[in-house]
Each structure stands twice: as structure tokens, then as C-alpha cells.
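Removed: one protein chain of the complex. Kept in place: all other protein chains.
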């Protein structure tokens, strides 16, 4: 028997939640029209409409990169720019997919805690050359919530950013790859976090929180939805048996379990941060607000971690640990024990 | 209780084969690295290597359009052209996805039985202006096997076409959305049908034959595989939890069931064609060689079909019926009864 | 001293007309704002407005390919198709530039005399799958007037085609690389030939008729003009010293000389066709309606032509001769003499 390895690489290393898998299996009965013209997809739309407290149009996809790219393309012109934080996922980790689907330039701005700042955005947009044909024309603001470093925009921060965007003629896209973790952490409603703040289109990810390659583009403006089916087909994002994704998404939001899982994952990360940062030499790169920790720690601790039994990521000098809702308690304990053991002299551990 | 509707729209209206669904469910255990760096994907590669009797590189995707587009992009330059039959799926039913991913122009040629003809291809390529900068430069030949009208290239036809392509400097892509049906019908090996004829890259679809959004790009030339991971990411085709597709594909080719299903589906179609074309006024638009029938029939028969209980597609004046391996026998019988009833006077049915 | 070579390759092998060159030289005085914000460009706009008998917006460019591509891009969506004759210049001789600038698929239709036929266009558009997300969506009709084979659409043919386009929701682009030759041959007004028939946007070429790399995009609909400056910049089509193109174009249409030149060029071609087709074995590939001849002739005549002193093009089995307004009379005579000498036995020439 092999020793277990505790996996902190990402929340997408886990499998599906039981009820999601059941929904997928249940969708196997009978025939259904392909390409999203089926009753599972219609039910998904109804449930998202209920969840967001207003009519929405929802498209099922299997890739988060595809979901972000399609959502941004729905906003785009051909000579435009998308404003985002310089560390935004779309700007760093999608191999240029948003540019490919939109033809746009991504403009990454700096900002504390890996978040955009409304005043800085306002200034950047003021200098962007609206109406000058030698300059790309801004059309979209991307808000990654939570950010790729696990920080969160407060509702009033979101509203302020959306307001700046609106004044400069931009539409707003939210990258919610970990939307559940944000809703759980902020304790607000999905509606509060999105269209009530001014978000026009949302990429809501379920994959990292218990689904199997199930992502949704949620559109809060009918007009934006009109061209999406063509853009999805042209982008290879339409699923032949879409029902198997729609069935997952419909089940995903059918009760509170998606939020409970997110809450558990968040709590693991916060507790871990709390414990580890008490150790000398361990510091946070970013505040821990959802289920991700970015840490720096002494070389000895890093060396100890590398001896295992752990999976985690290094990004430059930072160590990244992501907690899943079903993170093994013994894994969490082993991680703390390992770091503490490397840092605190054996005598002191007494 | 609602009356059953017999569904002949497409083979993608069906669900998953039991063993495929089991494999998917089994893959839910434990954690696995995302994005295809997992042992399910490695096992899929091994099994495809065995199946094709040579080392291959296989990429798991969830969309057939994506699979075709990525495969073609792996062959492309930026000012090129792809030769295909004018009715090829990539030319008609993918909303420009191949053009989007490759930047190329699709050149659709006519040809009997919806198939390309080697002599005509040779002539077209001779006039294509190789080396003339005012002309797009041919780089790929697309062979859809079976064609979108359910006809098949014989092995010697494939070899002749690949030979023409090679002489003109083109690489060859096979769109095998219904690859199983072609292998089953021709009774040849997957190797015979592809690289032994001269195919460089294959889009092998499993979705229409018992899988859930599981498609494979199979690369017979290492060099062609090198850039595919970047192109897939940039095209939103990389799956976060790729293991759930790889596990299906690994299971798909693990035994003979994929071919048995295809054989059954083909047999349903051939039998249906045989029966229906004995009726006066019913004629085939294309020879029935796999699981698809394209028919013309008297208006009275069409009207009868439209009264139900059937789902099928009309394409202009043609009626399309696609048979699944698990097509209900009573549906097949009902279909024949309906058409016969509309055509043959009741007295004659005696 | 070298023997003169008579050049029938194309009308772009000639230089500039005297008054056009003078206008270019005159524009060298003083400074002027770059990128088209200068008084030469404003004057060009005024003169085109007078010429077309209605307000137009005109953009100066130096490339005909650029002009066609920008005009089509002004009409385009991202998942669309452009209908044109299969032999259209944009479809064959621009190395995919229209596809590159528009992201669209070009759909080439056959048609007698290298012209589109309204009924066939209507049928093709009826089958194009408007509203079906698996199909590219038609947005533009391209009319090449004169065609690449030197044939002309009559005004009622243009009106009928534009009417079909309009009914199917397409806008109309005219490729007028040899617009002057068409106006001269038909004896109609520029307005009659364009917007009065239903043309929305025109690529008017002056280069082939006495200018130096001077092409105009003429827009008959304000709304279509709005995004063109951005598309031109993004496409590298904005000229730093645009005044030198605008000054040429303003002078080009300032009097009747552009039409006189075109008339002369047309007359040369018609006379040549008249003489040559009296010879046995010489036949026209297309009716000669402007300044281009496409001929087939006996091998002996082709061999004689190849011994010189002539430049001309072969396209497959066809010989192409294009006449310039300043085609040397001795060149025209020498050409006839050469062909006749090869075909008619010396005795008969007696």
C-alpha cells in the first residue's frame, strides 16, 4: 500500500460531489436534443433565474477558459481593450485565449491585494484615448472574484469599479471560477455580487467546487446573449451532449450544498493560515479570504515540504496551497506538523 | 404516460454506454492533476498506441468541432488553405470554427457520393498557385470518414487521395466523428484506415457512439503534437478535470464494444434503407454505408412522418435519419409502418 | 538601344497621368496634419460627394486589397459569410486578406460570364441557415464590377442582386478596382452604378487608371463609416502622409479625364478583340466589355507571342491581355501582326 499524498495543488484535483455525479448519471436516461436544445438545459436556466432573482440566459460549457473567452467576446469590438488586474487569470494563465476569442488587447493594471482600484482604473481609462483611432478602444472590465491570489472585492468596491466602467462606456465581466467561494465568504446573495453591483456577464465555475467540467456563462442582458450561440460554435465550445453539463449545473444550484462545500473549503484555508502564520518566518503574500493560501516561509520549511507527502505549487518565491471542501483532516494536520517541525527546534516542540 | 417518440435525429441524442459511464464514475475516486497530466490520460495514450499499432499522441477534448479545429491548426500556416469536399462537416456545420482556429480558407470541391475524387483534387491543387503570393497556399486535406452523408471512402481511395496530397505538399486530417462506424463497416483496422493510408492526424469521436462529450485528437507524427497543448489552451479546449474524458476514451477502446455498437447502428440503417427503398417513390440521396440514411420520399410520406411519433431532420428536400446502436426495434418498425402506410393504398397492404 | 517590349500584363504596369502626378507634386508644399486630417482629404471628400450626388465619406488608402478588406470588414460580424462569384478577385487573388480582416468565410458561387445570378444567389441564401448557430451567417454580397474577367453587370442586374441581398439581410460591397472602366463602358453615372442600385460601400480604384497607389473606400452610409478609422489603423492601412493620396484622388475626379482614359483603354481592348477573333482558332473566354481580353488561340500563336516582344499573362489555358489608355499603337499592331502571322499561312497574308 502506497503512502497517501496530500494534495494542495488546486481545487480542480478533486472529483465530483455525490449529488452532482448522481445528476450526471441520471441524465443518461433516454434521448435528448443535442447542442443545448434539451430540457436539462431549460431546467438549468430556470434554476439560475431563481438563484439570481431575475431572468438570465445561461450557456453550459466544459472549459473555464472557454467560458471567460466567450463572455468577453460577447462584449467585444474588433479593435478594443479589456481592463483587468495585471495578475488576472485571463491575463496570465489562459495562453492568450481571451485575446484569441476577442481580438482585443488586455490592459493589466497594478493594485494592492491583487485587486483593481477604482481611482486608478478611472485614471487609466481617462488616458486611454477614447475616440482616437491610433488607440485601442476600451470595451470591457474584467473582475476576477475571488482573485487569482484568493483575495475578495467587497461589494462596495465592486460597485465603485462597475460605476467607473459604466462612465467610460465599458461593460463588466466577472470571472467567477470560484464564485461559490466568494458568495460563501461574503455571505451575500449571487444577485448582490453580480448584476446589482453592475456586472453584465458572469463566468460561473462549478468544476472547482464539485462538478465535472461544468462551467456556465450567465448573461444578465438579453442583447448580449444573442450572438453567443454563434460564438460558442465558432469557438468549439458547444457540447454535443450538452445535457450532461446542464444537468450538473441545474443540480449544482438546486440546494445549499454548493455553498456549504465552499464554506468548508474556505474555513480550511483560513484555519491553516491562522496556524501557519504563528510560526516564525511564515508570512502571507495575500490575505486569506477564500480557500487559497499564498505563503512565504523559511527555506528549511520549503525543503521539508518538498520531501513530502504533499503536492502544492510554487510560483516564483511564493508557495500556493488550495483547500478543497473534502481536504483530508490528516493532510491539514500533516502539513502544519511538517512546517512546524522544520521551523521550531525540536526542544521547543517539547 | 406520454407516448414514446422515436428519435432519428442523430446518434448524439443517445446517452452513454454502460461501461463508459462506469469508467467515468470510477474516475471520481481520489485526486488527479488537472489539464491532462494524470494517469487516466496516460493510460488512454497507451491504449490508443496499442489500438493503432504504433506510438501515437492523444489529446482528450469535449467538443468535436474543437477536435477538428485543433487538428487542422496543428497543420496550418497563416495564409493557407484546406481542401475538403464541399459538403464536409468542417465546411458547412461548424460555423467557421476551422477558419477561426487556423486562419485558413476552406476550399470545397464537388465529388460524387459526397466524396473527394483524387483526379479532381490533383487538378485543383495544380491550379492553386503554389508559390504565388497572391494566392492562399494549400497545406491540408480534410477527409471526412464517413462523410456527412454516410458514405465511405474505400482504403484505396483514401490512399490515392493522401498520395495526391503528399505530392502537393499537404498534410492529411481525417474527421472521424463516426470513426467507429467506418471501421466497423469496412472491417479494417484503425491503423489501415489512417496512418497506413497516409493520414497524419485524426479527430476520433466517441461521443456519437456511447461516450459523453469525449473526443480525441490522435497524432501520428510527434512533431505535429508539439504545439497542440498551447493551441488547445488558447482555444479553450483544455479540460480542467481532463481525467473524466481520458477515462472514457481509455475504456472506449479497451475492448470490442465500441465496434459492436457501431456495427449494430450500421445494420439498423442498412436494413431500414433496404425496406424503405422497396416502396414506390422512396429513393436514396446517398448509398447507405454506415448508420445514416438520406432519403427522398413522396409528400404524403413526409406529412405522415411529421404527424409523429418521430424526430428526424430535414435538410432542404432530403430527409435524414440516423440510427443509434440502441435504436428501439419498435421505433424502426413504426417508421417503416408509417411510411408504407402513407405510400401504399390500404387495400394493397391487405 | 533595347527593343521595346509591349506590355499587356495589367493596367497597373503604367505610370501616373500627368495631371495626377502634378497634383501629387503640388501637395508637397507646406505642412499638413498626418493620417488624413488635412485639407487635401477634405477636398477629396467634397469632390466625391459631388461626383456621387450625395454625401459620402471617403477614406484614402494605397492598396486595393486593403480597400476591399476594410470595406468588407465594415460590414462584418465575426461568424459571418460573404457571398461572391467564385472567380471574384477577393476570393482568388488576395491571399486570404478579406478573410483575415473580416474573420468571415467567402462563399463563391458559379455564374455565367463570371457574374453572379440573382436567382441562384437567392436560392443559395435561402439554404444558408439563417439563425442556425452551426452555420456561418451571411452578411455581405460582393459585386466585382467589372469582373476579374472583364465582364460587366448591367444596371438592372446589379439592382436585382442588391435586392436579393437586402431581402436576406446582407449589405452590398462593390469592388471597383476598375470602376472607371465600368462607368465609361456603361455610360451611366457613378451614382447610378452604386447607391442607386443598392450598393452600400465601394472600393474605388484609381491606381489602374492613372494614379499612384491611390484607392478610395467610398461609404454611402454614415453608420458604416464610424468604425473604419479604427479598422484601418489596426490593419496598417492609415497613411502617415495621407495628403499625397488624397490629393491624387481629389484631382482624379476633378474633371472628365479619368473617364476619357478609361474609354480609350476599353476601346483598345474591344478593337483588339474584334480583330483577333476574326482569325481562325481564336476565341474569347469572356465577352470584352472593358479593357481586358481573355482569349484562347492555337498553340502556334501562343508560341509566337512567347517569342516576343510582348508581356502578357497566362491563366491556365487562357491568355490575358489588359489594355492601358496609353497603350502604344505600334504595340497593338505588333500584337495583331504576331498572332495573324502565326495563324494565317504566309501566302494568304499576301
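In order of appearance the chains are A, B and C, and numbering begins at 1 in each one.
FYI, a contact is a pair of C-beta atoms (placed from the backbone, for glycine too) under 8 Å apart; a residue touches a chain by one contact, two chains touch by 3 or more.
Owing to the predicted nature of the structure, the values given are computational and were not obtained by experimental measurement.
The hidden chain, counted over the whole complex, makes contact with A, B, C.
When you scan B:111, B:229 or B:298 for touch with the missing chain, the hit is B:229. One chain of the complex is left out; on chain B, the residues touching it are 35, 73, 77-79, 133-134, 137, 227, 229-234, 238. In the full complex, chain A touches the omitted chain through residues 79-81, 92-96, 99-100, 103-106, 127, 133-136, 316. Across the interface with the omitted chain, chain C contributes residues 7, 9-10, 12-16, 21, 24-25, 27-34, 62-67, 69-70, 94-97, 100-101, 207-208, 212-213, 230, 233-241, 244-245, 311.
By our rule, only the chains that are shown with their structure count from here on.
Averaging the CA coordinates per chain and comparing them to the mean over all protein CA atoms picks out B as nearest. Farthest chain from chain B (centres taken as the mean of C-alpha atoms): C.
Averaging Cα coordinates per chain places chain A and chain C 52 Å apart. For the pair chain A and chain B, the distance between C-alpha centroids works out to 34 Å. For the pair chain B and chain C, the distance between C-alpha centroids works out to 42 Å.
Looking at chain B, one finds that residues 94-96, 100 touch two or more other chains.
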